[in-house]
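All protein chains but one are shown in place.
Take a look at chain A:
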Amino acid sequence: MNDVALTLKNIDFRYGQSEKVNEALFIFENLHLYLRKGEFVSIIGPSGSGKSTIFRLITGLEHSDAGTILIDGKETGNRLGEVGYMPQEDLLMPWRTIIENAALPLEIQGMKKVQAYHKVRPLLAEIGLGGYEDYFPKDLSGGMKQRVSFLRAALTGSHVLLLDEPFSALDAITRISMQEWLLKQWRMLEKSILFITHDVNEALFLSDRIYVLTGYPKKPIQEITVPLNRPRQLLDLNKPKMLALKDQLIGQLRGGSR
């Protein structure tokens, strides 16, 4: 199990500290999932299925009632600061310039500002934002902001990245180019990515494996391996077996939503 980046074992979780164990309050019961090193895995499910809660558990913002979460095979204290997290909204701070936003995790790790900016500057250029260092987020497009947000998550230093529907607010065209961009970054940076989405196409195009959350915990979580080689083209999604898989997934998601 040396190649596993992240493991969730037997996770029970329910909101509220109620004494009575009410079945309906359970978000997760005996949840298992894992992420290999260098793997790209998506979690897909209808809204309200608890996708984001999985991330809150992994990042340490919430604590499970039972079970263990291992990062690189180790159980570390409260996990805060152990993985890179990219939220749904870009959450760039409007009062910080682009370079100040991207350098935030380095600053929190205690790096001197000058050093941090020195490190971030070439990385910004690499993601096509050279020359925008001193702009404020309001002067950037949605796609550009998401790229800064991704860089910020990557700079936390962890090789495990959690991306929570990062492209859901973008228009269709920008979204496709951001997906291609993300795959390029993933290969280059050698990160392990857990990706939340409710878009079946996005999940199929990006992932090695997909976890399907439908009506969990009543129905068990399903695992699907995407039968596509890399590098991939967007047109690969039009292959008959992919179309069949897509229809099957959409059917599951529709059946699962209440």
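One rule holds in what follows: contacts are C-beta pairs under 8 Å (C-beta built on N, C-alpha and C of every residue); 3 or more make two chains touch, one makes a residue touch a chain; residues count from 1.
Keep this in mind: contacts and distances are computed from a predicted model.
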| item | value |
| --- | --- |
| "Ferrous iron transport protein B", "ABC transporter permease subunit", "Monooxygenase" or "Aspartyl/glutamyl-tRNA(Asn/Gln) amidotransferase subunit C" - which is the UniProt name of the missing chain | "ABC transporter permease subunit" |
| Contacting the left-out chain in the complete assembly, out of A:L91, A:A125 or A:L243 | A:L91 |
| Candidates A:T156, A:T197 or A:Q252 - the one touching the absent chain | A:T156 |
| Contact partner of the left-out chain, one of A:V4, A:L70, A:L104 or A:L123 | A:L104 |
| Hidden partner chain, touching residue among A:I69, A:V83, A:I99 or A:I224 | A:V83 |
| In chain A, positions touching the absent partner | 59-61, 80-83, 85, 87, 89, 91, 93-97, 104-105, 107-109, 136, 138-139, 156 |
